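A protein chain is absent from this complex, but the other protein chains hold their places.
Let's look at chain A:
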Amino acid sequence: MPAFAALRQFPSSDPTSEAIVAVTPRKTRLISDSDAAIGSPLRKSPRFCKEGTPHSSPTANIRKCLKTSLNLSGSPQKKQLSEDFVERQNWNPRDETQRRAVNEALHVSTAQTNVVCRENEQNRILDFCKKCIKEEKAGSLYVCGCPGTGKTLSMEKVKAMLADWANEECIQYPDVLPINCTSLANMNDIFSKILEQNHSGKRRSHSTSSLQQLQNLYSQQTPGMKMILVIADELDYLITRDRAVLHDLFMLTTLPFSKCILLGVANAIDLADRFIPKLRSLNGKHMVITFCAYSKDQIINILQERLRALPYTVFQPQALELCARKVAAASGDMRKALAVCRNAIEILIGDSMLSSLDGTEDQQKSAENVSMSNQVRIDHVAAALSKVYKSPVVDTIISLPQHQQIILCSVVKLFRGGKKKDTTLGELNKYYVDVCKSTSIPPVGILELSSMCRVLDDQGILKLGQSRDDKLRRVTLKVDGADIVFALQGVRFFRNCLQ
């Protein structure tokens, strides 16, 4: 539980700070501060600890403690203390170093020392590897999950943990070969890479392929051969029509004297079952570890973990929660959550720059505003989410030139009723001329109509087919008709036309 974790990390802080909570104008901000800040002073007093139960949420805890502490408040020193405390937590978006630190904390490429929410899966992989190394047996493991669920990250962590364990137990650490299958020019290169890693000293014979050499190697007892751990990322790039490469790769681990531990990583859940049916009969059920998409709580956890190292608060908790809910509902992809957070920070910075450009506030108000508006709020996160998830179709249709909008309007009218899904340019021309006649806009000729349709095809709104005769080219709609109706409803003419 994050609240209790915070307790362990902050063993001592000044005892006077526990009285902070009583100040009313700061109350909303203090409740919304991250657990790192609030956790410690509240937990100092044993009475508060008894009040909190392991199952209640942190914010409910804080509110309960707040209510009890309000009854004991009374000291005039509190306001001053709270200001000191507040100043520590205030982050200034205009400060270069702070901004850089926040961006770095939220960047996808920043390596994390402790990877939260994937301990279970990592332990399973680690146990499997330990077992294989101890028994000096080969094995294969398949790791699957949607993109952005922390597979590669966990692999790195497992490698590190394995190295530590091997050092502790004084067991020979196997050779590790991480391969990303997209970088292979030829699919059989994976075998030559494994061979190279295994026997960098020996000469390779050119008459037999690397696969055959490996198979020969693993069919005989060779004392003193080191184990090799192969981590194959993006395994589905190795899928061919006859599935030979994938099959052979997994079969390498089933040979009697094989020393190869294979960890395959891919997105498809049933890759092993679909493509390697024989293995199941030989091997029983080999291990498949699924990395599920992150849930809302997990995303909040991970984001808070990243922001924990910073001494100031950047996000309001409601903002983080909105971001986590939206991303978890859509895909559970952690990269998207980080991108949304970074976008929200940029929007906040943009707003604060604009407001500093206007800058005619008086001193007190500006101080108050600065402290209140420096955190990323729900509206920033909502704007960032809409930028990431909204499609640009509606905006583009609104800003199209008039004739192109008339063309789209006539297409929607043509396809209304749901029977027809495509039409020819000649038909479209007739409808278009009709729509133009109903207002007094002169219609353009068929040549210009065809070039405007080509422009719309380029943008991905229509799809224009090929034909010898211009009039017979087929036209289909690629965006939803409802989107077009929504985009054009601002203009009265189109509203009436599309009724």
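Here is the rule we go by: a contact is a pair of C-beta atoms (placed from the backbone, for glycine too) under 8 Å apart; a residue touches a chain by one contact, two chains touch by 3 or more; residues count from 1.
In this section, contacts and distances are computed from a predicted model.
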Could you check which of "Auxin-responsive protein", "Origin of replication complex subunit 4", "AP complex subunit beta" or "Sperm-associated antigen 6" matches the UniProt name for the chain that's left out?
-> "Origin of replication complex subunit 4"
Sort through A:177, A:255, A:287 or A:433 and give me the one touching the missing partner chain.
-> A:433
Which residue of A:194, A:393, A:428 or A:485 touches the chain not shown here = A:393
Where does chain A touch the missing chain, residue by residue?
-> 99-100, 103-104, 107-111, 146-148, 180, 182-183, 185, 189, 234, 237, 267, 331, 333, 335-336, 339, 342-343, 346, 354, 387-388, 391-393, 395-396, 399-404, 429, 433, 441-448, 452, 455, 458-461, 478
